[in-house]
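Yeah, one chain of the complex is gone here, protein chain that is, but the others are all in their spots.
Right after this comes subunit A.
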Amino acid sequence: MVFSQLDFWIFFSIVLALYVALPFRAQNWMLLIASYVFYAAWDWRFLFLIMLSTCTDYLIALKMERTETQSARRFWLSVSLWTNLSVLGIFKYFNFFIESFAMLSEKFGFPVSYHALHIVLPVGISFYTFQTLSYTIDVYRRDIRATTSLRDFALFVSFFPQLVAGPIERASHLLPEVSHPRRMTWDNVTRGVVLCLIGLIKKIVIADAISPTVDTIFAMPDPSGGVILIGTWLFAIQIYCDFSGYTDIARGVARIMGFNLMLNFAQPYFSVNPQDFWRRWHISLSTWLRDYLYVPLGGNRKGKRRTQINLMLTMVLGGLWHGAAWNFVLWGAYQGTLLVLHRQLVGKLGARTDKGFGGMFLHIIKIALFFQVTCYGWLLFRASSFEQITRFTKSLLTMRWSDFSDLGFINIPVPAFAGMAVILFVDVMIEVTGNPRFYEVWLRPARAACYSILVYTLAFGATTTPSAFIYFQF
């Protein structure tokens, strides 16, 4: 069941009808069952993993809550960490580490035979594992109280709008919303529907339309530098629209029911430096990594060198979170390096603000330049092998104008351009006004016209072949 297909909307209509009809407690039971049904539609066999994770962390949090001894609390936290990370390790990283170890041994002249396990990656495992881990860590830190309701905790872990691709919610934020009656208001419904429309345009009209071209370019044996450049730009648009589109729909669906999920993207391609980028891209992951990895490692409190190491380590592990492959590690290292370099530059030159007309022009130049830096990162992210990264990088470095003469095969459907214009307008307006609901201050006819344009744009591009959300594989 994918957000961009009719099945999901039929499912959601049924859920919504029941939600409206039921009282609060029954709503939560119904949402829990609906969430399990939603997940089982992918693969029912992995439901037990969510249940295992849920029960383990529910009980461990209660144990921690009821003991005052620090060593006992630490023990229970380590049980939670071991359980969750072991499940993640086995299902996501086991083959990767075995294969990497075998490869390394062979390089040093000690070939080893090994058996890779045929493991199917449970969809969304990285998302719900991080979400449930944050709960036990927060309880351990006494930032929040452990919940006594297994039903509410299970719903917090498996809430269907954000179960398979985030945002990675914090218990301190979502659990109170689960535990207390929500208010379904017409205002929330309108905002939710608008978010869903924007998300669907991003996913169906843009990302799915671009996807075949990106696949073609990254499957080409020897594309020119110009083709690779266009390919990375298109992938940058695809991955943004795909992932932020999913988040928008998740937030929209939740909002209709009165839940308020966290913001996950804040116009990331308007970033001017890596630090800015990570404040805008996949915010729920970057803040998770900051709060549960970077800060516990010492953050920037233990000197310059240690800060650099902490940054690199955090970003490399963040890269590895995305997938069990070396290109994700490389992408993480690339992001870490950018952050370290930027930190050093700011340390030497000081932070600057762009003021006035000249400043605005300079700001736009910075955005354009940093977009290229981001795009090279996407090349590392999308590549299928080191060999491809090397080959594509060489072609980019030796690019000529003539490379742009063989772009005839690139076929982006007209509706995708219409969708891009709409999304660019929305993102620019949010960036300029600083208000994600900028349209709410408009007069009603203007708002209505805007909504009708969103609906028409969605219909215009609804004929593309649907493809799975990229972040489902993480």
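General remarks:
Throughout what follows, a contact is a pair of C-beta atoms (placed from the backbone, for glycine too) under 8 Å apart; a residue touches a chain by one contact, two chains touch by 3 or more; residues count from 1.
As a convention for this text, contacts and distances are computed from a predicted model.
The protein name that UniProt records for the chain not on display, among "MBOAT family protein", "ABC transporter permease subunit", "Multiple sugar transport system ATP-binding protein" or "SGNH/GDSL hydrolase family protein", is "SGNH/GDSL hydrolase family protein".
Across the entire complex, the residue among A:Ser100, A:Ser149, A:Thr216 or A:Asn260 in touch with the chain not shown is A:Thr216. Remark: the residues of subunit A touching the chain excluded from display are 5-6, 186-187, 189-190, 215-216, 219-221, 406, 408-409, 411, 414, 444-445, 447-449, 451-453, 455-456, 459-460, 462-463, 465-466.
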